[in-house]
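The other protein chains are all here in position, but one chain of the complex has been omitted.
On to chain A.
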Amino acid sequence: MGRKLLLDKAHIEGIRYYDTYRSNGGYAAAEKALKTLGPEGVLDEVKKSGLRGRGGAGFPTGLKWSFIAKPEGVPRYLVCNADESEPGTFKDRYLMEFIPHLLIEGLLISSFTLGANSCYIYIRGEYAWIPEILEQAIAEAKNKGWLGKNILGTGFDLEIYVQRGAGAYICGEETALIESLEGKRGNPRIKPPFPAVKGLWQSPTVVNNVETLAAVVPIVNIGGDEYIKYGTGKSTGTKLISACGNINKPGVYEIEMNISVEEFIYSDEYCGGIKNNKRLKACIPGGSSVPVLPANLLLKTAKGETRMMTYESLADGGFATGSMLGSGGFIVMDEDQCIVRNTLTFARFYHHESCGQCSPCREGTGWMKKVLQNIENGKGKMSDIDLLWDIQRKIEGNTICPLGDAAAWPVAAAIRHFRDEFEWHVANPQESQTRNFGLAHYADPLPAPAPAAV
């Protein structure tokens, strides 16, 4: 069994409530942080831990925290990004629903470290039942003296508020989230200035993902040096993976970042293999934005090495033959799944979610959707495949925020690895309406050297 740091106590009955959380060692890290370590001490431990942002980008958290500006007399803010919306990702929901005090404790330690006296949890609007769970946990913590004025007699004050969004993927981007929290449309801001200098209400602000902030608790408890013993290389600690698609046991798993992709998919401890004894065709390992990989490139890298569930190994080979760990939204597709249709749903998603500020994204996502719709409906032309390639290339890198890249990558990867399937759709417009291309050669052992990118 893999060791756990976040969900080790998630199954204890009543852990959602303060008394149970506290009697199982809860708030010990907060006490250690406030009374013993101090802000500098916590920052050192977080830096030593190698913790990387768990929302998808994987940016080192300690470094992000060290960027926060500290002008005299200006408030600083911590904003918890709970706008979990990347297709395939549902891990933060689990954490907030089942063990909310872990997040509250993480917010307390992190706010203390950053010198923030107000902290906002921005949660996606559709998770409409979770704010009550969080607000109850906040009220309990406040009642026991962990929030409010002069916490533990240290002179540190903190209030935590929960703010619901209203249905906009883009608000997971930190500057769009800040705009939304200010009561505006979720249009990302041009950076610089970065939020660490001018964020919420033009004040220095750190925005971190739910899982990242929760991970601060075990880091303070066991120390950064101990934390790096979980995981491999620069993928330190544990990661929540939300597994879905055609597998026997979909759900949220906490893994040590030292297991193979094959073990994750096939072992009974995790996904339990492909559903209905089907064969694995493809997988999107880190949320819909990251490149889809065919089975043969998923389980082994192009160099023939075992692919591991780490930031580095999943990215091995770059976009030519690799993907990304991303948010940990692990989407598995069996031999009956159609890559064209799947890619179309993502193109439709990004078109729906584009904020519309940048024309390459606003227009390009719509074009990609329409071209994919034609191919899917048996009205495609061979030249459409190159057209799609061309459109995605013109979106990538040409937008204010990463939504453009996120929309381009799934289309690029689908064509890069599954071009045969797109061509088959175009060449067989009628047959493609009644059956799928199937597994084809996508699980065959790779010839060496690996195929080059398109």
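Note that contacts are C-beta pairs under 8 Å (C-beta built on N, C-alpha and C of every residue); 3 or more make two chains touch, one makes a residue touch a chain; residues count from 1.
One rule holds for everything that comes next: contacts and distances are computed from a predicted model.
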Inset, instruction - Select, from "NADH dehydrogenase subunit E", "Adenosine 5'-phosphosulfate reductase", "Sulfate transport system permease protein CysW" or "cytochrome-c oxidase", the UniProt-recorded name of the complex's unshown chain. - result: "NADH dehydrogenase subunit E"
Inset, instruction - Tell me which residue among A:73, A:153 or A:183 touches the hidden chain in the full complex. - result: A:183
Inset, instruction - Out of A:208, A:321 or A:337, point to the residue that touches the absent chain in the complete complex. - result: A:337
Legend entry - Omitted-chain contact residue, chosen from A:81, A:113, A:175 or A:246: A:246
Inset, instruction - Out of A:32, A:164, A:279 or A:419, point to the residue that touches the absent chain in the complete complex. - result: A:164
Legend entry - Of A:90, A:367 or A:442, the one touching the omitted chain in the full complex: A:90
Legend entry - Omitted-chain contact residue, chosen from A:45, A:105, A:353 or A:421: A:353
Legend entry - Absent chain, residues of chain A that touch it: 75, 84-90, 93, 120, 124-129, 159, 161, 163-169, 180-186, 201, 242-246, 250-252, 284, 288, 329, 331, 333-334, 337, 341-342, 345-346, 348-349, 352-353, 355
